[in-house]
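What you see is part of a larger complex, with each chain still in position.
We just call them A and B in the order they show up, numbering each chain from 1.
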Amino acid sequence: MPDRIDINCDMGESFGAYKLGRDAEVMDYISSANIACGWHAGDPLVMDLTVRLAKEKGVAVGAHPGYPDLMGFGRRRMDLTPAEIESYILYQTGALFAFAKSYGLPLRHVKAHGALGNVAFVDLEVSKNIARAAARFNKDVIFVALAGSVMVQAAREVGVRYVEEVYADRVYNPDGTLQSRKIAGSVIHDPEKAARQALTMVREGYVIAHEGTKVSIKPETLCVHGDTPSAIAILQKIREELKKAAIDVKPMGQ
Amino acid sequence: MPDRIDINCDMGESFGAYKLGRDAEVMDYISSANIACGWHAGDPLVMDLTVRLAKEKGVAVGAHPGYPDLMGFGRRRMDLTPAEIESYILYQTGALFAFAKSYGLPLRHVKAHGALGNVAFVDLEVSKNIARAAARFNKDVIFVALAGSVMVQAAREVGVRYVEEVYADRVYNPDGTLQSRKIAGSVIHDPEKAARQALTMVREGYVIAHEGTKVSIKPETLCVHGDTPSAIAILQKIREELKKAAIDVKPMGQ
């Protein structure tokens, strides 16, 4: 039985005068921060403050690159060439690295944001482009791959370091993919339910899909959304249950 | 007498469908490329190609950060806070570093672009902000300071590695500053004249100001504009004269 898990959350999504998220609170419950890099959210001042906050809280930092679409928060698919994707990921990863380095932190991981992530879940070539960009930057950077998606295959084919990620607060399909957010009830808001799903995945190695089947899944990192009303309650409950189960929360790949 | 000098030039200023500059040609004559980082010019694809080109030509690469003002090509002064300047420089430097690293090149220097550079020439605090950002990123990164400007003082006060820079193709004032571009004749287009000024500065350690006085100046790097009609002719003539004088052209700080 695993004795540790990572909890990751998107951070640093404010921009200029616009505030988003409850980073200071959420940081108390997570072990890895996926920090926006200024393309779909975030700006250099926000990145600077967010990395500093992560350091203070002992949270590991990773890049959370997205499409060049601030107006759409990176949630709208764009048709990019492989060279475009690769260079966009490198650019954003390097930008975040500068802040991490200035605080003496390693840039631990790269996780694609929004529509870029959604495309990567199902498009092997896009997944490979992202994995390749991470590896071009640094062989030790961890590529965050959604468990059950083609990202895992991409990570293996490209030969990069990766972890398999699961969602505590999303409903699963019987094939191990996430149920579309367009379907009502696909996001779990009940802390008890989210914590139970998290524990089952981490400790037992499976998730119960929406129609009741057990799907085998072996996460190294657990994603929780930080911007929902119940985010803090869910995080508290998960930490509580993990503690009872004697499972440590530690950054991925340590 | 010095036996070596660096020649630096702004590179990678194309953006998307927009082409600017003659990078492939200019790279044959320089030893350091100041590469735009996507804020006033350049984009990730252009940065990727430009760093690759620099590697092929044996040219050292540095970041050329500017104001967040693509529409104004970074040539319009913006009133930024010290924290903004510092984080903007860090962001852009990191972004370029990612490409340098992916090609196995060090990020050698940081040189402020356009209006940000012009402000830095005369504003000690802004100069120090830029120097500090460079040092925050990496103590070994060289801060390019215009000889005769407050940038030199800033570099010393902050305690960063720096080089003094002169312009081969700009007319000087008796106090060692550059004559404003707004004055007719302040840019030298004649290759013979530019090469002569370059040689005098590098070998003799002085420049003749517009009214005839000798101004002491000790450059470690020589800037030449790459986007003027006579750029290639000027570069060829300078290289020719440096060769005759047995002065090697090598990247700054090696």
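As a working rule, contacts are C-beta pairs under 8 Å (C-beta built on N, C-alpha and C of every residue); 3 or more make two chains touch, one makes a residue touch a chain.
Model, not experiment: these values are computed from the prediction.
Of the identical protein chains in this complex, 2 are displayed in place, while the full assembly in this structure file contains 4 copies of the same sequence.
Keep in mind that, in the parts below, only the chains that are shown with their structure count from here on.
A rotation of 180° superposes the C-alpha trace of chain A on that of chain B, rounded to the nearest 5.
Note on chain placement: the centre of chain A and the centre of chain B lie 39 Å apart, centres being C-alpha means. Of all residues in chain B, only 38, 43-45, 47-48, 83-84, 86-88, 90-99, 101-102, 136-138 touch chain A in the complex they form.
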